[in-house]
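Just one protein chain is left out here, and the rest sit where they should.
Per-chain numbering from 1; labels A and B assigned in written order.
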Amino acid sequence: MINSFLSALVLGIETGCIYAVVALGLSVIFGVIRVVNFAHGTILMLSLYLSYYLFTWFKIEPYATALIAAGAAFVFGYAVQFIVVRPIFVREKAYVVEPLGVLMLMAGVDMILSSVGIILFTPYVKAVRSIFSVMTVNVGFSTLNISRMVPVPVAVILTTLTSWLLNKTETGNIIRAVGQNRDAAAACGINVHHIYALTFGIGCAVTALGGNFLLPFYPISPTIGTGLTIKAFVVVVLGGMGSIYGMLAAGVIVGLIESISSVFMPGSFATLVALAVFIVIIVVKPSGLMGRIRI
Amino acid sequence: MLSDELILRVHDVAKAFGGLVAVDHAHLELHRGQLIGLIGPNGAGKTTLFNLIAGYYAPDAGTITFEGHEIAGMKPYDVCRLGIARTFQTTKPFLECTTIENILVGALLREPSVKKAESIAERIVDLLDLGAVAQARGSELSVPNRKLLEVGRTIATGSTLLLLDEPMAGLVPTEKEQVLKVLRRINADGRSIIIVEHDMRAVMSLCSHIVLLDRGKVLLEGTPQQVTEDPRAIAAYLGDDYAAASN
Partner (left out) sequence: MNSENTTQLGLEEAARRSRRIVGIVLAAVLIAAGLALPFVVRDPYFMSVVILCLMMGYLSATWGIISQTGQLSFGHSAFVGLGGYTSTILYTQLNVTPWLGILAGGAVAVLFGVIIGLPTLRLRGVYFALATLAFASILQIVALTTLRIGPIVIGASPGIQINLVNSGDAPQVFQFQGKMGYYYVIFGMLCLVLLLSFILNRIRIGYYWRAIRNDEDAAESLGINVARYRILGFLLSCFLTGAGGVFYAQYLLAVDPRRILGLGFSTEIALMGIVGGWQSVFGPVIGSAVLVPISEFLRARLSAIPQMTTVIYGLILVVFMVFLPQGINGLIVKAVKELSTQASRRRRHRVEKTDA
C-alpha cells in the first residue's frame, strides 16, 4: 500500500513537471500578455512531430532536436501572432484585456492545425525509441524510468530561466508592460505588435524546448493537442496569472491530484478532478485574475 | 425650488484604496430640490464620492442615507431603483445602441413598455436638442453629445437625485448654455442635482450651494459667494487670478 502511494507521489511529480513544461509557454502567452492561445497544445504537438521526424529520418537524438524544434516553434509562433491575432488586437480597445475573439480565433487555428496533423501524420500513435527510453534505475519501492524523470529538472531550469527573462531583463520588462496596458506601452514608443509576436514566439519556443524532453517516453498522436491545452489552462490559472513559479507549483499540484486520485478511482476521473478544481479556483479565488475595477 | 426636507445625508464617509485615502471623513447634506456644486482639484475624491453614493464602492466607514434608506454598500442598481442616477466622468454610452435607444433603456426603469419608454426618450432628445443625432449609434457620437446622452439617460430614469460628473467638460459655450437651461428646468421640476464641474461660471450661475473637496476632505461649503471669497478656496483650487477677475 505504501509502495503504491510512494509510486503515485513520484508519478505525480513527474506528471506535474510535464504539465508545467507544457504550460510554461502558455504562462507567458496567456498569463503575461493575455493572449488566449487555445492552440497551444497543438503547436506543441507539431513541434514534437518535427522532432520525431528529425529523429526518424536523420537520426538526430531527441534531446538535440530540442533546439531545432524550439527555433521552428519560435518562428511559427511569431508568425501566428503577427498575421492572425494582430488584427483583433488592433480592433479591440485596450481595456478589453482578453478579447473573446482571440479565443475563438485560436480555437479555429487549433482545428486547422490538428486536422492538418491528422492528414499529414496519420492518426496513429507514434513513439520515439532512443537509448534514453529504456534506461531505468531502481529506487526500492519501484523501478523508475530515467527518461520520465528528465522533465523534472527541465521544468525547474526552464521555469527559472523564463522567470529571469521576464523579470530581470529589459525585454522582459517591456513584455510585462505591454501585457499590463498596451496603449500606454505604445505611447511610450514600444512596437506593441512586435512585442506580442515576440512573446508568442518565445512562449512556443520554450514549450517546444521543454516538450522535446518528453519524446523518449511520451507517445504522440495528432490529437493530443487539445487535451494538453486544457490542462495547460488549468495549470496557468491555478498558479496565478503572470506567476511563472506559481505555474510550476500548480503543475505539480495537478499532477499529484491526478496520480493520487487514480489510486482510488479510474484514471479519467483524475482529469475530472483537475477540471473541477479549475472551475472552483476561477470562481472562488481568481488570484491573478484581477476582479474588475469599478470606476 | 428648495425645500427643507433633507433627502441625502453623507456622514463621516471614508474610502481608501490600499494606502491612498480617497475620501477622508466627508460630510454632505442635500435637501429636496437643491442644486449642489461639488468642486475641487483633480484627485480630490469627487468621483470617488459619487461612486460611494451610487453604490460602485462600499465605504470603509460612515453612513449614507437617502430618503430614509441606508444605502452605503448597496448595489448600484438598487441605489438607482431608490432614486439616484449618475453619469460617468469618462462617458459610457451603449455603443451599439442609438441615442434614442440609450435613453430608452434609462426610461425602462419606471416605464416597462418599450413604446411608452420610447416616447419619453423622444421628449428628452428634444429637450436636450439631440434630434440631429437621435438615430446615430453611441459609437458614432462626439464626446459632447455622449455627455448629453448620459444626462438624458439619467433624466429618463425618473430619479429624484442626479449625480452629474463633469457633464459640461468639452462643450462649447453655446452647448453649455443649453445644458444649464436643461438642468435649471429639471431642477425646477423638483429634481435634486449634485454636479461636479470645473467651469466656475457655470457652477456659480447654477448652484445655490457649493462644496469644496480637497484631498478627500470637505474643505469648506456655503453659498457660491461665500466659497469663492474664502481665501482657503482660492489657495486650494480657484487661484489668485479668479479672485482678481471676480473683483
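Convention: a contact is a pair of C-beta atoms (placed from the backbone, for glycine too) under 8 Å apart; a residue touches a chain by one contact, two chains touch by 3 or more.
A quick note: this is a predicted structure, and the numbers were derived from the prediction, not measured.
K.L.:
Any idea which of A:67, A:100, A:157 or A:184 touches the chain not displayed?
P.N.:
Hidden-chain contact among the options goes to A:100.
K.L.:
Using the touch definition up top, pick the residue from B:105, B:127 or B:180 that touches the left-out chain.
P.N.:
If we include the chain that is not displayed, B:105 is the one touching it.
K.L.:
Just name the one of A:116, A:135, A:157 or A:184 that touches the chain not displayed here.
P.N.:
A:116
K.L.:
Write down which of A:6, A:84 or A:249 is the residue touching the left-out chain.
P.N.:
Touches the omitted chain: A:84.
K.L.:
Using the document's contact rule, name the residues of chain A that touch the chain not shown here.
P.N.:
Answer for chain A: residues 36, 84, 87-88, 91, 97-98, 100-101, 103-105, 107-116, 118-119, 226, 230, 233-234, 237, 266, 268-269, 271-272, 275-276, 278-279, 282-283, 286, 289, 292, 294-295 touch the chain left out.
K.L.:
Can you list, in ascending order, the chain B residues touching the missing chain?
P.N.:
54-56, 75-78, 80-81, 85-86, 88, 92-97, 101, 104-106, 108-109, 112-114, 117, 138, 153, 157
Throughout what follows, only the chains that are shown with their structure count from here on.
K.L.:
Quick one: report the Å distance separating chain A from chain B, using the average Cα coordinate of each chain.
P.N.:
Using C-alpha averages as centres, the distance is 49 Å.
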